[in-house]
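The structure follows.
For this depiction, one protein chain was excluded, whereas all remaining protein chains were kept in their positions.
Now for chain A:
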Amino acid sequence: MRRQSVETLIAGLDAMHPERPFRVMNVCGGHERSITQAGLRSLLDKHIELIPGPGCPVCICPEEDIAQAIHLALNEQVILLSFGDMLRVPVFSHTEGPRSLLAARSQGADVRPVASPLDAVAIARANVTQQVVFFAAGFETTMAPVAAMVAEGVPDNLTVLLSGRLTWPAVAMLLSNDEQAFDALIAPGHVATIMGSDEWAFVAEQHGLPTAIAGFHGESVLAALQCLLQQRSDNRAQLVNCYPEVVKPQGNTQAQQLLREVMVVSAANWRGIGVVEDSGFTLRPEFATVNARVRFSELTDQSSFTPLAPPAGARCADVVLGRLYPDQCPLFGNECTPRHPIGPCMVSDEGACRIWMSSGMRSVDESKPTPEGV
């Protein structure tokens, strides 16, 4: 049954045989993982390119934020909590001292991985004589539970080092810089669950690009692809929700309300990308007591922070922006591996390089897009 529908989908895609490249970007690590783990690229016409874009919150977390976390962690009073993915992310620009949270830990810092804000609260309760700082980096899907935690009230010894980002402004920025950045978008299913599908209408309405919200099975991505390709062959562009069982046009209004209560949206820096307007979450002044940047203003002062150039050859920024496929970075699989990551995209489970390394087909004859700017 399952197989049958997949064959129909693939046959449908083949029947539309695109004669020119159709570059479909995804902006969610979960989608990239589904695509790679389903081996989708090996099934598709070579004109259909599936491009991983800025979909990994760990990859785009700015180095100054990680440097703040490292700095805090090195303070004896502090237990630093972070999502596990972040621990090994290297900071290129840290001049002295450990260059990742894991390195800080091996120097004696108390750095602990957590899976959710609930863990953070539990750890703070269990360590009342310590200051517990929760380094919360993530997109809307992660920010919603963080906002819920803050709104509910946290133990006195718990503060949040927030590094939250909104997904759509990065896509808007990509398109405003280059209308040709991609031809169609698979919009992120998880983010849309919280924020609503309507948020993505601008891609179709303002930029004329077919857009589909997709779920996370190989089949769901295929269905979304078929929808996108159909739009192009009909010469139309609209937002189609191919994941309606979960994603609603308005999203989860309760979660959005909490986000608004606790956080404000402002311009924010993205690693490898730069400052993006209206793309960052920061805690509202009412919650200053929970804000690690307020409570530890000296420790988190990174005004003298000067980024170094990334190591020679590293193309992380191009990979994050979807300008290069991971295996087009000369360091991919050579100097840069999951065991010895050079860039953040090789660390996180949501990072394109890491995903391609552990489950991509890395063959010599893999069809590659025409590299731009190589």
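Heads up, the rule we're going with is that contacts are C-beta pairs under 8 Å (C-beta built on N, C-alpha and C of every residue); 3 or more make two chains touch, one makes a residue touch a chain; residues count from 1.
What we mean here is this: contacts and distances are computed from a predicted model.
Q: Just go with whichever of "Succinate dehydrogenase, cytochrome b558 subunit", "ABC transporter permease subunit", "Hydrogenase expression/formation protein HypE" or "3-chlorobenzoate-3,4-dioxygenase oxygenase" UniProt uses as the name of the absent chain.
A: The missing chain's protein name, per its UniProt entry, is "Hydrogenase expression/formation protein HypE".
Q: Any idea which of A:36, A:100 or A:241 touches the chain not displayed?
A: From the options A:36, A:100 or A:241, the contact with the absent chain belongs to A:36.
Q: Using the document's definition of touch, tell me which of A:15, A:246 or A:361 contacts the absent chain.
A: Of all options in A:15, A:246 or A:361, contact with the hidden chain holds for A:361.
Q: Considering the whole complex, not just the chains shown, which residues of chain A touch the missing one?
A: That gives, for chain A, the contact residues 2-3, 6-7, 10, 30, 33, 36-43, 115, 119, 216, 218-219, 222, 333, 338-339, 349, 357-365.
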